[in-house]
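Some notes on the structure that comes next.
A protein chain is absent from this complex, but the other protein chains hold their places.
Chains here go by letter, A, B and C, matching the order in which they are written, and residues are numbered from 1 within each.
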Amino acid sequence: MTLLKRDPKAPLSWQGELPVTNRYTYGLAGEKFFRTLMDEGRILGTHCPKCDHTYVPAAVFCERCLGKLDDWVDVGTTGEVVTYTFLHVNLDGSPLEKPEIIAFVRFGDGGLIHHLGEIEPDQVEIGLMVEAVFKPKSERIGSILDIKHFKPV
Amino acid sequence: MTAKIKEFPGISLSEQDFAEGKILYNFDKLNGIYAWDTGVGIGSYLASLKAGVILGSHCSTCRKIVVPPRTICEWCYRPMDEFVPLKDTGTINTFSLCYVTWDVQRIKEPEIPAVINIDGASPMHGIMHMLGEIDPKDVKIGMRVKAVWKPVEDRQGSINDIFYFKPIKEK
Amino acid sequence: MHERVAIVGVGCTGFRPITPEQSYKEMIYEAAMRAYNDAGVDPRRDVDSFVTVAEDFHEGTSIFDEYTPDQIGGALKSVHTITGDGLHGIATAYMLIRTGQFDIVAVEGHSKASNIKTLPEITAYAQDPILNRPLKLNSHFIAGLEMNRYLFETDSTQEQCAAVVVKNKFNAIKNPFAPYGANLSIEDVLTGPMLSWPLGERETAEHADGAIVMVLASEEKTLSLTDKPIWILGSGWSNDSPGLENRDWAHAVYTEEAARMAYRQAGINNPLEAIDIAEVDDTYAYKELQALEALGICREGEAGILTLEGFTNSDSGLPVNVSGGSLGMGNLLEANGLARALEIVLQLRGEAGTRQIENVNIGLAQSWRGVPTTSGAVLILTN
Partner (left out) sequence: MGMRKVAVVGAGMTKFVRRALETPKELTWEAAHMALGSCEMTMDDIEAVCFGTAPDAFDGVHLNGEYVSDGAGAWRKPYMRSYVGGGTGVFVPIQGWYHVASGLFDVVMVVAEEKMSSFYPHAQAAFLTIFDHTTERPLKPNLLWIFALEMNRYMTTYGISKADIAQVAVQHKRNAADHPCALLGDADITIQDVLNSEVLAWPVQRLDVSPVSDGAVAVILAAEHIAKRITDKPVWIEGVGWHLDTSYWTNRDLAYPRYVEYAARMAYDMAGIKEPRKEINIAEPYDPFDYKALHHLEGLQLADRGKAPELYSDGTAARTGNMPVCPSGGLLGVGNPIAAAGLMKIAELFWQLRGEAGARQVPGQPRRGLAQAWGDLMQVGTVVIMGR
């Protein structure tokens, strides 16, 4: 049993793309969370009384019990660095000129992923308290980027 | 239960809600680029197209000649026996007159995609391509057609090395 | 209902950084043909159902399941796709056979990672489009965050993670299916370029192409097909919170849950005692340590120490990733779990060549679906 032979002139590969373009709504929870972030510079969570868990960013459902959440809480703008990393590569895999400091900052029982700024790399540590630095109100558009970065308290 | 339920969830938006900024949203675009290995079957198919030939392959067990060519017969799961050059003529198996492009632009003159059973392949074995040089209202299932090839120097080893299929004038 | 299910045939091909001579269909056919020959079955006549694992954006095709049947002998038969790891595929075949409606089921997984020219950007498209993607971060940052917190909570070290790389790449030298074998020192690993500190580039598995097919059968069929069946003792899988905002950054909870499910089925109370050989996810080196702890093979913080001590070497207490793992064999996308399970099958059959471990009766394979997911699976096999 032999397989067919490839035409020696055959092109090795065929190039193409997967054209995917999307528009995402922020949804039931995102509407309120991001409008409050944009308009008031506040970070909101929602609390599940059954599971005693506070979701940040706010969600309309509890992922543990699938209960509906409507107990909205203000969790402040200062949180603790749970973990951080110095990212050395770009989105396309090419090296970054200067590593970016990315952290997970705890609020309630959740938190936010963001850049750390106004800090030297050797000052970053787990447990550090940091606060959100907002863009000027006029530049905010209702986005996670309305927060410029987090800086040490 | 639907009889009992008064209210179902789900909030409907209009395009206006987006345009007027009533809701929050963002955009993104995937940068998804691929170079798919053509392999033995499709690689040879593309090379043949460049040479002006539609290539099939033959399974002696199932007594079938298929197109596009593959190296394995999906029916008996044995390797195909040989590549077979087919004719560049065929019969319209089915067609459409399409007034909408792939990205939903309306067009006045329809595109005419068709499945064309290729002469030399087994019955009901064809490829998808376009029809041209024909008035849309004259297209019929069963009509005989022939490939219109790009000039040799423009061919790239692609299904687009055939511009389209046009009717064969009855003698 | 069939209670017992076995793997009765395996086949594979590829395991190279590129496979330009074959299309994905031709590559899969080669693996499938070998699996069917190994099992002594004709897929057109004998195989009742087929399960494939694939993800659209890894293939560059929407609704990729369209293109799955022909090369596995499944045309006009009962075929479906699971968008999961290969171990999810095995779990699916296991369930199908246990219903009593299917006697023989085939599972296929593959990678043509070399055909994807923009893989980091595709991986980034798995991030939350509203909360995370606007930051435009390479997804390796998620592994960096996870590794840092793991090291912090367990008092593990970068050196211990590097020891995983040294061990697995060394193991890979003996594995003909492993393109990334090397004899490195811990120093070599630690002095490599940084990816997302504390994660280094040399602690990250490079991608490879390959295809793996396995044939599973009910007990009755198994006994008529083969005298070297590899029985499934337990199959578990689980997810944790998918968002980056609510997950446990230090622990692979999904692996803990998946292991609990598999151990319960297998009747295993003390995994270290019961298991003779393990193949676990090491697409990032720290994941191997995290997995060993989540699997209950050692206590939290011990995996790194045991690795440095050589306890997980091929000639020691519990051989882990004798195949070379993903660090040695390459990251095979959805086929990673099948590569882990393949090594366990070969070892339990005594067909692992120069890397054969003596006296192995129970083996464990574990997988993780990669960043940003919290999805993992565990499979326990015996001969």
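Note that a contact is a pair of C-beta atoms (placed from the backbone, for glycine too) under 8 Å apart; a residue touches a chain by one contact, two chains touch by 3 or more.
All of these numbers come straight from a predicted model, not from anything done at the bench.
Chemist: I'd like to know which visible chains would be in contact with the absent chain if the whole complex were considered.
Modeler: Listed by label, the shown chains it touches are A, B, C.
Chemist: With the missing chain put back, one of A:Gly16, A:Pro49, A:Gly76 or A:Pro95 would touch it. Which one?
Modeler: Answer from the full complex: A:Gly16 touches the omitted chain.
Chemist: For a quick check of understanding: of A:Leu28, A:Val73, A:Ile119 or A:Val133, which residue touches the chain that isn't displayed?
Modeler: A:Leu28
Chemist: Contacts of chain B with the missing chain: which residues?
Modeler: Against the missing chain, chain B presents residues 1-5, 8-15, 17, 23, 27-28, 30, 34, 36, 38, 42, 45-46, 66-68, 70, 74, 93-104, 110, 113-115, 124-130, 141, 158-160.
Chemist: Since one chain has been left out of the picture, which residues of chain A touch it in the full complex?
Modeler: Where chain A meets the chain not shown: residues 14, 16, 18-31, 60-61, 63-68.
Chemist: Even though one chain is hidden, which residues of chain C still touch it in the full complex?
Modeler: Where chain C meets the chain not shown: residues 1, 3, 55-57, 60-63, 65-70, 74-84, 88, 91-92, 94-96, 98-101, 122-123, 125-126, 128-130, 236-243, 253-254, 257-258, 261, 265, 369, 372-375.
To be clear about the criterion, only the chains that are shown with their structure count from here on.
Chemist: Taking the touch definition from the header, please name the shape of the chain graph: line, ring, star, complete or other.
Modeler: complete
Chemist: With contacts counted as defined, which of the two, B-C or A-C, has more C-beta pairs across the interface?
Modeler: A-C
Chemist: Please compute the C-alpha centroid of chain A, do the same for chain B, then give the distance between them in whole Å.
Modeler: The separation of the two C-alpha centroids amounts to 41 Å.
Chemist: Averaging over Cα atoms per chain, report the distance between chain B and chain C in Å.
Modeler: Distance between chain centres: 36 Å.
Chemist: With chain centres defined as C-alpha means, what is the inter-centre distance between chain A and chain C in Å?
Modeler: Here the centre of chain C sits 28 Å away from the centre of chain A.
Chemist: Send over the residues of chain B in touch with two or more other chains.
Modeler: Correct list: 26, 28, 30-43, 71.
Chemist: At least two other chains touched by the same residue of chain C: list those residues.
Modeler: 20-21, 26, 57, 60, 115, 118, 121, 125, 129-130, 134
Chemist: With touch defined as at the start, can you tell me which chain C residues reach chain A in the complex?
Modeler: Touch list, chain C to chain A: 20-21, 26, 56-57, 60-62, 115, 118-121, 124-125, 129-132, 134-138, 140-141, 144-149, 152, 193-199, 241, 244-246, 249.
Chemist: Across the complex, what residues on chain B touch chain A?
Modeler: 11, 13, 18, 23-44, 46-48, 50-51, 57, 69, 71, 78-80, 82-83, 157-158
Chemist: Which residues, counting only chain B, touch chain C once they are in their complex?
Modeler: Touch residues, chain B against chain C: 26, 28, 30-43, 70-72, 74-77.
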